[in-house]
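On to subunit A.
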Amino acid sequence: MRSNEQQRQRPIVVPGEYVGDSRFHVPGLNVLKLSDRMLSTTVGLVRTDGKRVDVVALRSFYQPKVGDLVVGIVREPGTAGWTIDINSPFLAFLPLSEYPEKRIRLTRDSMGRVLEAGTVLIGLVKDASIFSSPVLTLKGKGLGVVSNGFLLSITASKVPRLIGKKGSMLSTIEKGANVKLTVGQNGRLIVHSEDLNVVTKVREVIGMIEKESHVYGLTERVEALLAGRRL
Partner candidate 1 sequence: MSITEQKPIISKLEQQELRRLLADDKRIDGRSPLQYRSINVQLGYVEKAEGSALVALGNTKVLAAVKVGVAVPFADTPNEGILIVNAELVPLASPVFEPGPPSEESISLSRYVDRSIRESKTIDLSSLCIVPGRSVYSLYVDLYILDYDGNLIDASVIASVNALGITNMPKYVVEGQAIKKTDEYFKLELKDHPVSITYAFLDDKYVVDPCLNEEYASDFTVSMTIKSDDRFCAIQKNGGGMIPPRKVIELLDKSIALGKELRTVAYGQLTGGNG
Partner candidate 2 sequence: MGENIVLFKEDGKRSDDRALDELRPIRIKVGVLSNAQGSAYIEQGRNKIIAAVYGPKEALPKHISLPDRCILRCRYHMAPFSTSERKNPAPSRREIELSMVLRNALEPLVMTSLFPRTVIDIFIEVLQADGGTRCAGLTAAVLALADAGIPLKGLAAACAVGKAGGRIIVDLNDLEDKYGEADMPVAYNPTLDGITLLQMDGIMSKEEVEQALSLAITATQKMHKMQVDALRERFSVQRREV
């Protein structure tokens, strides 16, 4: 015997749906203003921040911002740097000057060996404009090549939910699975572990957040999942 129960969910708005009056509110993310009406441009959840109304997209692609931490995959060496796939409409660029090892004399040939195609790295977005390729840097604490661990993905717009208020959700997961995670704003994350069981657990949690980010009580269900309980 089974019954279906619609979990209490935050209302989802669709493109063209009314989300507010522009005489009293200011259009924010994914909101279009048409005379007095403010309309959503994506499928998402309405979020009000003072006078500003945003729509947080439930499905979207990553658009880099300066200062974002990203997990990238090296594509190929280019002139004076490497092109990096950061899971965004544009390929990013890591210039030679932003590579931390100063001692190595890099020639065109050796560049391919220093950072091979497929290498995973953690970088910071140094420059981002919609009119040119985003620029990354590997110079900084915690940045660099990742040689061990597991690479997982989540929709970029769900990353804030994954991290949680003041990092609370991330803490919950790291404590519950006893592992360190590095979460890129671009929807990619590194599980710093060699244990397959650990990564399976983290994968399940990511999957749950991906599907249920807009359902109330998510934190409790994540905790339950990590503890091995079924809610």
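Inclusion criterion for the candidates: all candidates are chains of the complex that A comes from, given by their letters.
The rule is simple: a contact is a pair of C-beta atoms (placed from the backbone, for glycine too) under 8 Å apart; a residue touches a chain by one contact, two chains touch by 3 or more; residues count from 1.
Every value quoted in this text rests on a predicted model; they were computed, and no experiment measured them.
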Numbered candidate touching subunit A, per complex, among 1 or 2: 2
In the complex with candidate 2, residue positions of subunit A that touch it: 2-7, 9, 12, 14-17, 30, 32, 34, 39, 41-43, 57-61, 89-91, 130-131, 157, 211-212, 214-215, 230
